[in-house]
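Every protein chain of the complex appears in place save one, which is left out.
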Amino acid sequence: MSAVKKIGCYFCTGCGIGDALDMKALKAIATKEQKIPVVKEHAFLCGPEGVAMIRNDLENDGVNAVIVAACSHREKTAEFRFDIELFDRVDLRDKCLWMLDVKEGDETAEEDRQMAAEDYLRVGCVKIKKMNVPDPFLHSDGSRDVLVVGGGLAGLTAARDIALAGYQAVVVEKAETLGGKMNNMLKVTPDNRPPYRDLTDNFIGDLISQVEGDNRIKIFKNTVVAKTAGQPGRFDVTLKSGGTPLDIRVGSIVVATGFDLYDPAKLPGNLGYGASPDVVTSAEFEKMAKAGQIVRKSDGKPAKRVAFALCAGQRDKAHLDYCSGACCIYSMKQALYVIEQYKQEASTFLIYQEIRTPGQMEDFYRRAQDEGAVFIKGDVAKVTASSGGGVAVEVKDHLLRGTESLDVDLLVLATGMVTTVDTIDPNVASQIGAARDELPGSVLNLQYRQGPSLPRLGEAGFPDSHFICFPYETRRTGIYVAGPARRPMGIAATMTDASGAALKAIQAVEAVAGGAAVHPRSGDLSFPSYRAEGCTQCKRCTEECPFGAINEDDKGNPLFNPARCRRCSTCMGACPQKIISFANYSVDMISSMIKEIEIPEEDEEKPRILMFACTNDAIPAMDMMGRNRGKISPYIRIIPLRCMGSLSLVWIADAMSKGFDGVLLMGCRHGDDYQCHNVRGSALAEVRLSKVSETLDRLKLESVRVKMMEVNIMDADTLPKAIDAFVEQIAKLKPNPYKGF
Amino acid sequence: MADVHAAGHTILVVGGGISGLTTAVEAAETGYNVLLVERDPHFGGRVAQHNQYFPKLCSPTCGLEINYQRIKNNPRIRYMTLAEVVDIQGAEGDYTVRIRKHPRHVTEACTGCGECSKACTVEVPDPYNFGMNTVKAIRNNHAMAFPVWFHMDPEYAKSEEAQKVAKVCPVGAIQPEMQAEDVTEKVSAVVWATGWKPYDAEKIRPYGFGQYANVTTNMRFERMANVYGPTGGKIVRPSDGKEARNVAMIQCAGSRDHNYLPFCSRICCLASMKQASYVRNQYPDSKVTIFYIDLRAMDRYEAFLQKTRADQGISWIKSKPARIEEDAQGNPVVIGENTLTGERYAMPFDLVVLATGMEPNSAQAGKVPYQGAAYDDYGFVTGGVLSAGCAAYPTDVASSVQSATAMAMKAIQVAGRRG
Partner (left out) sequence: MAYDLSFAKEVYKKSEMGHWIKMCMQCGVCAGSCPLRAHWQHSPRQLFQMVRAGKKDEVLKSSDMWMCTSCYNCIARCPRNLPITHIIHGLARYAETQGKVDPTQPTRRFAVEVFWENIVSTGRVGEAMLTMRLYFQDGIGAGIQRGLEMKDSALGMLKTRRLNPIPFRGKIKGYDGFKKMLAKAAELEVKLENKA
C-alpha cells in the first residue's frame, strides 16, 4: 500500500485523563508540532460514539493511520480493532495517570506528568510516521501438505488426523512396514482411556489400514529424509530410498520418529543384563509374549516366576536421568501376561522405587495387585545366573529392611525411552538400500545455517522450547515433534500428542499461506529485510536468530527465510550496521522515538531516565503495577520493545548523547528456566550490554547509568522499589553533560 | 483446500482455563470460528489461582498473557464470561446450545478504572482467595484479570448502595438491575474443558481441616504464597499470623483413597515440591517435611524431584499419615508410621498443607447438559462431546495443553466437514 499516509490522532478524555492533563496543550503538540492532520478528542473514546467517530474518519475522511491516545495497548482491543495496519496506542491513562508518582495539587509534579504525557504523544506520533504497512511474504508455489516423519503410532495418528481435517499428508517410514514399535506389542495398556483396569487388543493394524486406505495420505516406506531445505509453506524435502532421491514440497513437518530403548549393554552391572539369558529387557519380553510362550531363554522351560526391575537405567544421573513415565504401567501389563498364561502357578514381582500410575491408572495398579502381582519396594543389588536356569536376584527390600534373595525364571528390565528426534539407526542403511556413510546425519538434515538438527534444551535434551505453556513449540518454525520423540510418554499420551502436533502443523501452513507469523507473535505480517550494501558479513544475525531463520550465502551475506521467522527481531538488534528492519519496527524508528523525547535543561533538575521494556512480560507487569496504582518517578520514559533481543546498542548511545541520565532495560528471566518467549532474546541483550561500556567510555559516562533487570510478569509489586533504586542511583550522579547538545 | 480454511462452522469451547483457552486459540489460529464460554467473571481458571508453575517456578500469568493477547488479536474468537452452557441438543456437526449469561451487573463499556470499587463500602469473602480475605462487592479478581470488566456480586446488586455506586461510573457501565439471559447458538463441535476443583478437604476427617486452623490445603497455600493472596505472599500460620517455618506437606490427601478420590491426581507431588520451595525461599532456616506414598514426578519432572531432594532443608517421609491432632500451642501434630523405618512418629508443625486432589467439575454441578455425554466412574468426561484437559483426566498444565491442542484438532475435523 503506497497511499499517502493520513494520520488521525484520537484523544480520550475519560477515566480522568481530561481532568489530569492539559488536553489543549496535547492537541496543540499533535497538530502544530507533529503536524497530524486529524486530531480529535472524545470523553469516552472506547464507547460506541467514540469508536464510530474514528471509523467515520477511516471510511470518509481518508484517514489510514490511527493513534489512539487513551489507555494501555492491552485494554479495549476489541473496541479499537480497525482493519488497518498503521495503528498505535499512546498510553496516557495507565502510564501517566496511574503509575506516575504525582500528588494531585502538587503543581510541579503535575507539570512533570504533563511532560510525560507530551513525550509519549510525541513518541507515538513519530512511531506511526516511521511505520510502514507490512507487505506480507506470500508465495504462489507454496504447499499445504504436511510431512510426517515416522510411521509408528505417533506418525500414523498425526497423518490420519491431518487427512481427516482435509489436508494431505506424506508419511516417511524408514522400515518396510508401518506401525513401528507397536508391531511388537501383544496388548495395549488403557492409560487414560476407560476401562482403566483392562488391557485392550493391539489396534495398530486397524490404524495402519485406515492410513493406507486414505487417498489423502501418501506413504513412503524404506525411506528416510535425506535433507530438508526451504521454509514453512515450501519445505523442499529430499527423500532417499534406494537409488534415486525424490524431491517433494511440503508446508510443514511433524517429526514422529519415536524412541529407542536405552542400550541394555550400558545398564549398571548390578542389573545383570548379560549375566544370564534369563535377564531380558521389557521389549524382549514383549516380543516373547507376543510370540505366545513365556519361557526361560536359557532352557525354554516355562517362566512362571518372573520379576520386573523398574527404572532400569532410569532416574539415574549415570544413565537416563529422567523417568520414562510409562514403564510402571507397561511392566504391570507384562505381569498380567504371566498370570494369564500360568494362572495359579504364576508368581510375578515388580521391584520398584516409586509406583507411578497417575490419574485413573491407579485402577490398573489395583488390578495388577488384585491379580496377584507382588510389589517390592527396593533395589536390585545383584543378579546371578542359577545353575538350573533362571536367575537369583538379590533385592534390598526397603520395606522389610533386609536383603532378600529372589529366585526367578526371568528378570525383566524396564529400560527407558531415548528420543530419536535426531538419530538415525545405522541399520536403516540396508533397509533403504544405501551405504552407512550415505545416511543423513540427522532425522531432517535441515539445510539451516545453524545446523541440521532441532535444537534441544536442558541436560536431557528435549526438542522443545516452552514445554509448560506451549509444549509443541520447537525452535524451528513449522516443525513440530510428536510422541516419545518429544518427551517420554505412553500410548494414549502419544496419540493425543500426535493429534496436537498435527494441528500445529496445519496451523503453520495456514499462517504461512497468509504471510503471517505463528506463535508467539501470531498473525504478525511484518518480516525482516536488509539493506544488502551495508552488510559487513559479520554473521551476527545468522548466528543469533533463535529460530534459525537466516541462512548465509557463500560470502556470508544473510539469506532471510521470512516464513521461518517469528518476528522477534533479534537479528535487528544483533546487526551492528543497523541495516535489518521490519516495515513497522526498525532501529531508526526507535532512535527517532528516543530523539523525540524532550530533555529539560540541566539547571531544571529534572533528570530523564529511559526505560526499554519487553512487551511480553515487562510491559504487562508495568500495566499491572499501574492498575494497582504502584508509583514510579515521573522522570521515567518507557519505550516498549518487541523483545529485548531487538535491543540495538545504538539506542543506548542515542539516549546518552540526547542527555538521558540513565537507561534501564527490563527483559525476561533468562538462564535454564528462561521465560523469554523468543528463547534467547533477553540473554542476548545482556551479552550485547556487556559491550556497552565501550560506548559509555567513549562518551566519558559512568557505566552504572545503564542497567538491565530481569523482570517477571508478577513483579508488579516489587517494580516500584526496584525502579526507585535505579532512579536514586542516577540522582547521585551528576547530570548527563550532553543535555542540550 | 481453501474451503477448509474458510470453514465458517463454530467450535464451542466450554471453560476458559488453560485447556479451554488453548483449544480456542489453537483452533482460531488455524482458521476456525470459536465461541469460548467461561463460568467465572474472568478467564484463567485454576491456573490463574496458581502462584508458580512447576518445574520452572515461573508465573502462570506469563503464558496466560500470551494467550490473552492471541484472543485479543483474533476476531475469530467470540467469548462470554459469567456464562454457562445449560443445554445441548443435536449431534456432532450440528448442535444447538443454550447458554445462560449470568448478570455481571457491569456492561462491557467498563474501562476498569476502579472508581466503583472505591465507592463500594460492602466487603464479601473473596472466592478467588478461597474466602481467606474479603474484597469489595464490585471488583475485578486481580490486576491481570481478563476481561478487565468489573463484576458485582448478585446479592449486592439488590442493595440500595449498588444504585449509588452505579452513578459513580463515568461511563455508565453499572447496571444493578441486569438479569440473567439465555441465548441460543448453533455450533458444530463442542469441547468440554471445565477442569477441576479442589477436593473438599473437610471430608478427610482424620486430618482435621476446618477443625484446626493450622491445617490448610495446597490451593489455599498457593494463594497464601501469592503476592495477591490474603497475606500478600507471606507464609504464615492462619491461627496467629506467625511465620510458618516448619511446614508439613501431606500427599494423597483425598487422592488414591477409596474413601475419597480413588484415582491419583497426578500433580500433587510436584505441586508440593514447588510449594516446599516457596517456604524454603521465604525463610532460609525453614524446614519442610513431605509425607508421601509414592513420589510421582513423571517423566521429565524427575529432574525437579532430584533438584528438590538436593535441598537439605526438605525431608521426606514415606508414609500416609493416619491422623492429625493439635497440641496446646495450636501446632498440628502429624501422626503415623514411617514405612521405611517402621517407626511411629508424632511430629508437631507450624503449618500442615494437605495436598488435596482434583475433583472433576463435571462430576457434579458441571455435568455436560447433553443426553449423549458419557463419564467414567469418577465423573471425568469420556464421550458424547470432546473433552480436554482435566475434564478428561487429572493432569498438569503441559499435558492439559497437549490434550487441548489435540481436541482443537478433533474439533476442526468436525467443523471443517461440509454437510
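Per-chain residue numbering starts at 1, and chain names A and B are given in the order in which the chains are listed.
By definition in this document, a contact is a pair of C-beta atoms (placed from the backbone, for glycine too) under 8 Å apart; a residue touches a chain by one contact, two chains touch by 3 or more.
Quick caveat: nothing in here was measured; it's all calculated off a predicted structure.
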item	value
Neighbouring displayed chains - absent chain, whole complex	A, B
Contact partner of the left-out chain, one of A:T31, A:Q369 or A:S592	A:Q369
Listed residues A:D22, A:D260 or A:D397, member touching the removed chain	A:D397
Of A:F285, A:F349 or A:Y530, the residue in touch with the unshown chain	A:F349
Residue touching the undisplayed chain, where the options are B:K158, B:K186, B:K242 or B:R344	B:R344
Residue, one of B:L57, B:I335 or B:A374, that touches the chain absent here	B:I335
Hidden partner interface residues of subunit B, rising order	206, 252, 256-259, 293, 318-323, 335-339, 342, 344
Contact footprint on subunit A, counting only the chain that is left out	344, 347, 349, 355, 365-366, 369-370, 372, 374-377, 395, 397, 399-400, 404-407
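To be clear about the criterion, only the chains that are shown with their structure count from here on.
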item	value
Separation of subunit A from subunit B, taking each centre as the mean of its C-alpha atoms, in whole Å	24
Residues of subunit B defined as touching subunit A within the complex	1, 3-5, 18, 25-27, 29-31, 53, 55-59, 61-63, 65-67, 69-70, 72-75, 109, 111-114, 143-144, 148, 170-171, 227, 232, 256, 262-266, 294-303, 306, 339-342, 376-378, 380, 382, 392-395, 397-399, 401-410, 412-413, 416
Partner subunit B, residues of subunit A touching it in the complex	14-16, 44, 46-47, 71, 74-78, 81, 144, 161, 164-167, 192-194, 196, 315, 317, 321-325, 354-363, 398-399, 401, 458-460, 462, 466-472, 487-489, 493, 496-504, 506-507, 510-511, 513, 518-520, 522-523, 616-617, 620, 624, 627-628, 669, 673, 675, 677, 712-714, 716-717
